[in-house]
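Right, I'll just put the structure down here and ask away after.
With one protein chain withheld, the remaining protein chains of the complex are depicted in position.
So that you can tell them apart, the chains are marked A, B and C in the order they are listed, and the count of residues begins at 1 in each.
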């Protein structure tokens, strides 16, 4: 699971090494990545929102 | 790969995609009430609650004063006059105040209208609590009839410190027929 | 590859030629003609410097990116015998070129946040003005000052339709500017009567939407006397291009004089309803009022723009002898769901009587109806 989160984080960052990428694509089902991706998007939204709230007050 | 398998795969994908599509349609439909709820919670766009609120019992903050401006406007097509009889009042947060508005029908027919409120700055909207307001429902006036209606409100003490003036604007709109979809929920 | 460079140099040189010519054209704001105006308020100058900072950062990024790109295009040409390398990934490089923009963006966000917070701080204003957008004019109401008026485009139609030489302030001049005292924080409350408009004066760095049924606010404080011009910035229909804004900043003393003169004029206007008006007087006054407030939709000759804007000449209630009451009502109270506003609460009884009289007698309508201002006042004051 940690690996999946790391990969999704790498995706957000937009950088991924070939070796890790190969590993990601060893698993056949993309669902794990999609679910984690959507979840991380929500986390991201929450984080940016929190920073914005901090900056506003 | 044989055709059978492919066909099954295509069918599975199409069905799944259609589910996603259906989900998005549902989400779109849900966006309208979600937006209303979101507005009410955050005061986004200066929206206030559209039904009476209970008094916030946090006590009166005598150390602060807030100027409340009351502005009225008329929309197109209603022969009414709406006047704020107390255009500016100064209140303490937490204090319950009453201001009066005068509605007059200067037309020749009975007609109905509704005053739609908006509060600025929008950050103050959810701290403007209305206990009694003519804006919760539509009004009917006979030709030449005039009536005074009160607004009972409280600025709750949680109002951000930097807001020292609140403006409440009422726009008067004619109400012929109301379809309770997307708009008022009465 | 020299050709790409050549093309860009070519385009750039054309731009430079234009810049030099534009500088001579009359300027409607503090812009150099090709850049954002630094403006005349503390906030506008801050916005300008923010703009220049990001502009130069973007230019620097472009120079680096295009520099590497054009270097590659020139050096690694096949015609020069370049052999392709075989690398296709380098995690370190990729992390660096992701992290560097990230840092730059964070650095840009900090001053932007600070400026934005100042722009949002409307507290402790000394003057509140309610600005209402109409199709297609602005209305200013000085709350607690009992002064309010419409501000219409002053450029004559003849200039727009090429019959006359265009003036220096073509399309950015109004009949009644918004007057504000210098050195005073002015809070603007914005709303609209019909569709969404947007109140924009570049020199004040203020742009805020005016939304029907809702109220927005913003503020500005001008230090130097002067005239600052702007335009509606949100598409609002046919004459979106023809509803300019003019803010005239004057010394506080002069501002008080202006307020007094406005109140006096308003009183005189009200008093006008006490006397009897002749048909000629009403027709003359009515023609002026009609051209200012009605002609944009109903057209100068009353022919309208159906189906959105009905004709007044020769058809409908304005020629119907029994249509007088309906005619008065629509002018006074407006019409729901259309651009026809309720003029009863905004124009004087004399103007209203004059314009209705005009509409019933101009362009061959000839109903002979003569509406006295006193009758209009009676209507508005309810029987």
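As a working rule, a residue touches a chain if its C-beta (ideal position, glycine included) is under 8 Å from a C-beta of that chain, and two chains touch if they have at least 3 such contacts.
Operating definition for what follows: contacts and distances are computed from a predicted model.
**Student:** According to its UniProt record, what is the protein name of the omitted chain, chosen from "ABC transporter", "Cytochrome c oxidase subunit 1", "Xylose transport system permease protein XylH" or "Probable sugar-binding periplasmic protein"?
**Tutor:** The chain we cannot see is recorded in UniProt as "Cytochrome c oxidase subunit 1".
**Student:** Out of all the chains shown, which come into contact with the hidden one?
**Tutor:** Across all of the complex, the chain we cannot see touches A, B, C.
**Student:** Which of C:196, C:259, C:283 or C:311 touches the chain that is not shown?
**Tutor:** Only one listed residue reaches the unshown chain, and that is C:196.
**Student:** Who touches the missing chain here, C:171, C:313 or C:371?
**Tutor:** Going through C:171, C:313 or C:371 one by one, C:171 is the residue touching the chain not shown.
**Student:** Go through subunit A and note every residue touching the omitted chain.
**Tutor:** Residues 10-18, 21, 25, 30, 37-38, 41, 44-45, 48-49, 51-53, 55-57 of subunit A touch the chain that is not shown.
**Student:** Taking the full complex into account, what residues of subunit C touch the chain not shown?
**Tutor:** Counting only subunit C, the missing chain is touched by 1, 3-4, 7-8, 10-11, 14-15, 18-19, 21-22, 25-29, 31-37, 46-47, 50-51, 54-55, 58, 61-62, 65-66, 68-69, 72-73, 76-79, 82-90, 93-94, 97-98, 101-102, 105, 108-109, 112-113, 115-117, 119-120, 135, 159-162, 166, 168-172, 194-196, 198, 200, 202, 205-209, 211-214, 216-217, 230-242, 305-308, 336-339.
**Student:** For subunit B, which residues touch the unseen chain?
**Tutor:** 1, 3-4, 6-7, 9-11, 13-14, 17-18, 20-21, 24-25, 27-29, 31-32, 35, 39, 42-47, 50, 75, 114, 116, 118, 122-123, 171, 173-174, 177-179, 181-185
Methods note: only the chains that are shown with their structure count from here on.
**Student:** Could you put a whole-Å number on the gap between the CA centroids of subunit A and subunit B?
**Tutor:** Using C-alpha averages as centres, the distance is 38 Å.
**Student:** How many Å are there between the centre of subunit B and the centre of subunit C, using C-alpha atoms for each centre?
**Tutor:** Chain centres of subunit B and subunit C, defined by C-alpha means, are spaced 28 Å apart.
**Student:** Using CA atom averages as chain centres, what separation in Å is found between subunit A and subunit C?
**Tutor:** 44
**Student:** List the residues on subunit B that touch subunit C in their complex, please.
**Tutor:** Within the complex, subunit B touches subunit C at residues 45-46, 69, 71, 73-79, 81, 87-88, 104-108, 116, 118-122, 144, 146, 162-165, 167, 169, 171, 173-174, 176.
**Student:** Under the definition above, what is the set of subunit C residues touching subunit B in their complex?
**Tutor:** By the definition above, subunit C touches subunit B via 121-125, 128, 130, 132, 143-144, 187, 189, 191, 193-194, 211-217, 325, 329, 332-338, 340-342, 344-345, 379-383.
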